[in-house]
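The block that comes next holds chain A.
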Amino acid sequence: MTQPVLSVRNLTVEFPTRHGLLTAVQDISFDIMPGEVLGVVGESGAGKSMTGAAIIGLIDPPGRIAKGEIWLGDRRIDNLPPAEMRKIRGRRIGMIFQDPLTSLNPLYRISRQLIETIRTHLPLSQSEARTRAIKLLDDVGIPDAARRIDDYPHQFSGGMRQRVVIALALCADPEVVIADEPTTALDVSVQAQIIDVMKEICARRGAAIMLVTHDMGVIAETADRVAVMYAGRLAELGPVAAVIKDARHPYSQGLMGAIPKLGENLDRLVHIPGAMPRLNAIPQGCAFNPRCPQVFEKCRTHRPAASEIEPGRRAACWLYPEVTEA
Partner candidate 1 sequence: MLAFIIRRLAQSVLVMLFVALIAFVVFRYVGDPIASMVGVETRLADQEIMRDRLGLNDPVVLQFLRFIGNALQGEFGISYRLQQPVTELILSRLPATLELAFASATIALVFGLMLGVFTALKPRGFATGLIMAISLIGVSLPTFLIGIGLIYIFAVELGWFPSFGRGDTVDLGGWRTGLLTESGLRSLVLPAITLSLFQLTLIMRLVRAEMLEVLRTEYIRFARARGLSQRAVHFGHALKNTLVPVLTITGLQLGSVIAFAIVTETVFQWPGVGSLFIVSVQVVDVPVMAAYLMFIALVFVLINLIVDILYYVVDPRLRVDGGGGGK
Partner candidate 2 sequence: MKKVMTHLGLALLSTTMIAGATSAETIRWARGSDALTLDPHSQNQGVTHNFAHHIYETLVDRDVEGTLQPRLATEWSLKEDDPTVWVFKLREGVTFHDGAEFTAEDVVFSLDRARSEASNMRQLHVEVTEVRAVDDYTVEVQTTGPSPLYPDNLTNTFIMDKDWSEANDVVEVQDYAAGADNYAVRNTNGTGPYILQSREVDVRSVMTLNENHWAEDTPAVTEIIYLPIADNATRIAALLSGEVDLVQDVPVQDIDRLQGTGGVKIETGPENRVIYFGYRFGEEPLASSNVTDANPFNDPRVREAMELAVDRDAIAQVVMRGQAIPTGVANPPFVAGWTEELDAYPAVDLDRAQKLMAEAGYEDGFTVTLDTPNNRYVNDEAISQAVVAMLGRIGINVTLASRPVAQHSPLVTNNQTDFYLLGWGVPTFDSAYVFNDLVHTKEGSYGAYNGGLFSDPELDAKIQSLGTEIDMEARDATVAEIWETVKSERVLLPIHNQVLAYAMRDDITLPVHPENQPLLTGLTFAE
């Protein structure tokens, strides 16, 4: 069996606030296999982005990883000193942010941003790095890359800019790319293109993708496996097709009730009454229990762990006998 390229073990992220500790991510575990696309889905505030930030070591203070481990291949990275972690970012884990309009430094030419990143990680000369950068731009589908590389970000359209962002994230050939809502800010018409470009270029380079989105449609079309998050916890994890067809967690069931078409916003389509609790008001037991149509006594008192209910599938719900307490 191949070793996972990225392995998250019992990750818990906390924010000390005046209301006490807010647990933004609680006890999450998952693996990403080489070349695999793992979709992470959930409403805003479910902890998806925070998980991504935790993996790459960029949680804004005062937030911190309170528990758990993150392994990149056979190297544990959640406790690395900042300097070591910097060598991993960009080099071994790439990250793509939501808004291409704000992800690029407006004052520097694309070339400078690319070359700077390449040379930070790879022992290349200025001109070698430039060649590599042009190649990358070409790969992500920027026409006339050799000329446009010396443009400023504002001279590109939104979709083009996100391609540049992808090129930047991939310029040192990382093994994993964390794409945090990479298309949300884009025009519907280019969303699909960007997803395709990203998927294709990663596939070509053998990079795995952790695709964070609240757009179930994107997941359905892109991901191999999907992780459903609710209130900072993992609700369900399994192959995309299986989860869509036969979701096990009542929340996932609600989520899959109607798979939105690509580009439609999940927030408007949740068919479950009520709203996700605020992080400072997560109920005892299962976080979903106040909204769950199948709630019973145990749900209100005991918290289910995301446990394997059949090979390759995990769910955190007391409906399944295999589920253990967290």
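Some observations on this one:
Keep this in mind: contacts are C-beta pairs under 8 Å (C-beta built on N, C-alpha and C of every residue); 3 or more make two chains touch, one makes a residue touch a chain; residues count from 1.
Regarding candidate selection, all candidates are chains of the complex that A comes from, given by their letters.
Small disclaimer: the values here were computed from a predicted structure and weren't measured.
Although all of 1 or 2 belong to the complex, chain A touches just one of them, candidate 1. Those residues of chain A whose C-beta lies close enough to touch candidate 1 in the complex are 56, 58, 61, 82, 86-91, 94-95, 97-99, 102-109, 116-117, 120-121, 152, 154-155, 165, 168-169, 171-172.
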